[in-house]
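One protein chain is absent from this view; the other protein chains keep their places.
Entry: chain A
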Amino acid sequence: MTYLLRRLAFYLFTAWAALTINFFIPRMIPGDPVKSLISRYQGQLSTDAIKSLYVLFGLDSHDSIWDQYVDYWKQLFHGDLGLSFTAFPAPVSDMIGDALPWTLALVGITTLVSFALGTGLGVLAGWRRGSWMDGLLPATTFLSSVPYFWLGLVAIAVLAGPGSFFPSSGGYEPGLVPALDTIFLGSAVQHSLLPAATILISSMSGWILSMRNMMVTVAAEDYITVAHAKGLPERRVALNYAARNALLPNVAGFALSLGFIVGGTLLVEIVFSYPGLGFLLFRAVGAKDYPLMQGIFLVITFSVLVANLLADVAYLLLDPRTRKEG
């Protein structure tokens, strides 16, 4: 328990550091949002308009940096991440709120499925070492080294196109109103098939490889020989003795990848113009939309931290050796 509290304190500190950095970085970048708006409207803004913009963005005050910092924290606790420049005056929190479910659904589900499938196949391949499954390993190595945006591009070129079942971009049929009905959900699923498949194919092979290798390592341990000598059923030796131990390193990797779900598989979302967080970040960077970028980074930071915390808890549950004290 003390261990978990210590970890929690550590993550709180990390979160504070990340937020503080998030506060200072935009202030160190030359220029400000109003100037970039001015340049966007190419001098068509009146002085009054400019002045009111400064007020709107909260850049009019000549508060000390400390006061600004305190305000920043106050805003954060109200869930206020500021206003977007590009979709002005939409609040950043709303934009993120719109994009997040798409990413969570697509990348979240594919990550879970790919971990479960990959680990399962890895256990099989590692346990039946020397069988035909070893023949699949070069293929998985190849697939795991293929960047998935490239796989996505190939998938679009080959499978999508006019008249194809697979749409090449977007999250749902243009013209549909997002609602929880069958037509919209069906369209969303149809749009997610290709991106999901590309993510699955390229990320699953990594899990297969690492799990298989851990299985092979663990299978040489003495306690596996003992388990065989005990005359336990093959399945029990494979799952309770070998896989149970081989899983430990993979769990850490899985928790990390959970953290990156929110960041979205940026490139896949770009390739498929998928309305998730990754695509939003891409557009924010393109438009120099600092508040939006800041907000997205914040969300990603938090999800990575939470995922790490989950990894710690999972480890604590799975490996008794980490539970040092009662």
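Everything below uses one rule, namely that a contact is a pair of C-beta atoms (placed from the backbone, for glycine too) under 8 Å apart; a residue touches a chain by one contact, two chains touch by 3 or more; residues count from 1.
Everything below uses one rule, namely that contacts and distances are computed from a predicted model.
Look at the chain that isn't drawn here: its UniProt entry, checked against "2-oxoglutarate ferredoxin oxidoreductase subunit alpha", "HypC/HybG/HupF family hydrogenase formation chaperone", "Tetracyclin repressor-like C-terminal domain-containing protein" or "ABC transporter ATP-binding protein", names it "ABC transporter ATP-binding protein". Residue A:245 is the one among A:84, A:140, A:205 or A:245 that touches the chain missing from this view.
The residue from A:232, A:252 or A:287 that touches the chain not shown here is A:232. For chain A, the residues in touch with the chain missing from this view are 130, 220-223, 225-233, 236, 240-241, 244-245, 248, 318-321.
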